[in-house]
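Dropping the structure in here first, questions after.
Removed from the display is one protein chain of the complex; every other protein chain stays in position.
Note that the chains take the letters A and B in the order they are written out, and that residue 1 is the start of every chain.
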Amino acid sequence: MKLKTLILAGAMSVASGAAWAACSFENPVPLKSLSAGFEAWKAVTDAMAECGNFSASLDQEFREKQPEAFAANPALYQIGGVSNATLVPLLNAGTIRPLDDLVAKYGQDLLPNQLIKVDGQTMAIAMMVNAQHLMYRSDILADLGIAEPKTYADVLAAAEKIKEAGVVEYPLGGTFKTGWNLGQEFVNMYLGEGGEFFADGNMPAINNEKGVRALETLKAMTAYMDPEYLVSDSTYVQQQFQQGKIAMANLWASRAAAMNDEAESQVVGKVKMAAAPMGSAAPATTIWWDGMVLAKNMSDEEADAAFRVMMEGIDAEMVQANNDVAVWLNPAYTPGELAAGAAASAEAGAKPYPASGPMGIMHTALGNGLADYLTGAKDAQTTLADIEADYLTAAKEAGLVSN
Amino acid sequence: MSSRALRQPLGLRLTSNFFLAFWCLVAAFPIFWITVMSFKSPVDAFDGNALNVIFGPATLETGKGISILDILMGIAVLWVTARLATKTLPSMVRTYTKPGQAWFGWIIGGLALVLGFLLALFVVLPAVLNVLNPLFGPLGRDVMGLTTEHYKTVWIDRGFSNNFKNSLIVTAGVVTVSLTVGTLAGYGLARSGSTLAFWILIVALVFRALPHSVLVAGYLPVFINSAEWLRPILGENAPTLYGKPFAVIAVLVAINQPFTIWMLRSFFQNIPAELDEAARVDGCNHFQAFRRVIMPVMWPGVITTGLFSFLLAYNDFLVTSLLLDAQNQTMVPAIAGMFNRETTTTDQVVAVAAAVSITAPLFFLVMIFQRQIVSGLTAGAVKG
């Protein structure tokens, strides 16, 4: 028995010698987490796994499972990965615990910026921020004598010049895939125009001049994009960039590193990051964050362990090892050129994504309804009116708007 | 048969064979193509030029390629495997097993064949060729870019073998339970002329037509909270059904029942009722008659139906993605997850390799069982 333990321990230390040392304590409590599955989550959960007794579910259905799994008693997962939007249902259902005592106990390394506070209570710990901003081929724009576009008028003018010069297949790229992506593009534009989504009582308020302007800008852009824009998601646009097929796009900061990935990209060092173009009121983008929450339905002992494991997952070591994977919220993060776009957008006054229950419905209604305008099946007014009607039906069913 | 009278004119034969060749091309091309892609570096895999994808210049540049000799040897291994699967394996099974236990022989034989193939292609062949390639001069020089690194990433780094194991558990469970339950029901329905039997069949048919997403979404809250509502019945040990393979097996069996009982019923209808009636005259009850008389002759139909159950369980996405957590995840949701993540192009090629990996077992299955499928269908499993 003893020999076996020895051999096992030996094998472990050989296999993961470095990793074992990475966690400052050995976690005794079995813990599980449920989160989305993108690259940053993989890095974080791998770092958490080093503490032992931890298993991560990087699940694309996490949105559907999280509220149910956290409501169960005891909760099926102790740690949840959320973004500003997916935090809403957990917050509403009251299935996550306030973290203030744990922050006081173990959170010395956290920045005040990382504490997500709702009515003064810390409900989540943010680990990264993300935003869409302008990426452009500095070589092409320099060749054609175009200055860095600052507004959407600039972007469209630049696109026209690039099109005339015929140096790339499509001047613009865009994450216009019907559904969440397209909805997000409208949210960006509409906020850039200074619009408000809701009036009193959660009534929709997008059918106005600002909404129409936002739509018109989106449509003007499509003229310079790959005609298959309604199926283009971020990965596809990123690929088009890498293959040198597009010259400009409003793309997520978390995608920036891929442009300089030697193994995939043919445009290494040629893509420059800039602030999101301005609408008439603000930068046409929204700031998102991703972070972690702890379930309410578990023992304090588990919560204690879960919080410590969580801290290990977002510590300086992990950030240094994965510096370019995301825009991390951590003193150890060195914002390189790749983060410049996100930083510049924030400086210019980009707003956080206005996450809320009604906004979830609105985002879905937008994502499903906008395609009709872009394909020319409806005019702008009708499109916005139909989206509002769609929103109202769903909001009434959800009880957010009284009949 | 008077073959001369039925002989076809040359033109017709040519057209027929041409159509067949065209169909085979169409049928095989997408699968062939993703297989080719999975062996290339990301730049090559998504290249717009077909020749670049096939010859993989960028992959070759990184020093990963194969020579003409490698290609020839690889084809030889493939050919031998196909030959073994279609010719040698059936005859060996026939010689070495008793009639009732043929399925056991099939499983052992099939596994041995797959293992042997993998061993030959990925272990023996590279070793042998490492020695041979330098000896053959130009024939041994790399001409085509090819890399197996994506497969390494999938199976070793991403822990795909765990998903594979889970898929096997779920699939094996579904096939076994579904056939056991379905065979009994199919027999009962075939031998009963009652109106009730008819209505069961009709309702089953309507069930089969239901959109699954509706049913499945209803399971989730019930499964997650099962520990709470099962507690009064099962006490403290009440399980949480969510994430448990057996719960998913039960759901998939239920979803699969309508098709299974329909197929087996029409198969049993083609077995003359006089057979079991004769047995019952000799003093057997229905179950004994079923065991002694029907069971020995039902295997062709059961194997065919089993293959359909296998496909359903193995390919299922909706149920498995929603009701299993990461530790028990099967292959299909795992792959879909790989695609839906914020992926890099490399990730996508890795996912393509995973997609090919998941198709490979199906490949072997059909190779081994295609004769049984046809004979099972011929024997009446699909009389409608």
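Heads up, the rule we're going with is that a contact is a pair of C-beta atoms (placed from the backbone, for glycine too) under 8 Å apart; a residue touches a chain by one contact, two chains touch by 3 or more.
One rule holds in what follows: contacts and distances are computed from a predicted model.
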Omitted chain, identified by the protein name its UniProt record gives, among "Amino-acid carrier protein AlsT", "Transcriptional regulator", "Carbohydrate ABC transporter membrane protein 1, CUT1 family" or "histidine kinase": "Carbohydrate ABC transporter membrane protein 1, CUT1 family"
Sole contact to the chain not displayed, among B:Val214, B:Ile233 or B:Val281: B:Val214
Residue in contact with the excluded chain [from A:Ala47, A:Ile79, A:Ala371 or A:Leu384]: A:Ala371
Among A:Asp143, A:Glu160, A:Asp300 or A:Glu347, residue touching the chain not depicted: A:Glu347
Hidden partner chain, residues of chain B it touches: 1-2, 5-6, 8, 12-13, 16-17, 19-20, 23-24, 26-28, 30-31, 33-34, 37, 46, 48-50, 53, 82, 86, 181-182, 184-185, 187-189, 191-194, 196-198, 200-215, 217-219, 250-251, 253-255, 257-258, 261, 269, 285-287, 311, 314-315, 317, 332, 335-336, 339, 352, 355, 358-359, 362-363, 365-367, 370-371, 373-375, 377-378, 382-384
Sites on chain A contacted by the missing partner chain, in the whole complex: 63-64, 67, 71, 83-86, 88-89, 92-95, 112-120, 126, 129, 177-180, 182, 202, 226-231, 233, 236, 240, 287, 289, 296, 329, 342-343, 346-347, 351-352, 355-361, 363-364, 368, 371-372, 374-375, 377-378, 386, 393-394, 397-400
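The rule is simple: only the chains that are shown with their structure count from here on.
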Whole-Å separation of chain centres (CA-atom averages), chain A against chain B: 37
Partner chain A, residues of chain B touching it in the complex: 41-43, 46, 220-221, 224-225, 227-228, 240, 242-243, 321-322, 325-327, 333, 336-337, 340-346, 348
Chain B-touching residues of chain A, taken from the complex the two chains share: 32, 34, 37-39, 55-61, 64-65, 68-69, 71-73, 76, 234-235, 238-239, 242-243, 252, 254-255, 258, 261, 263-264, 266
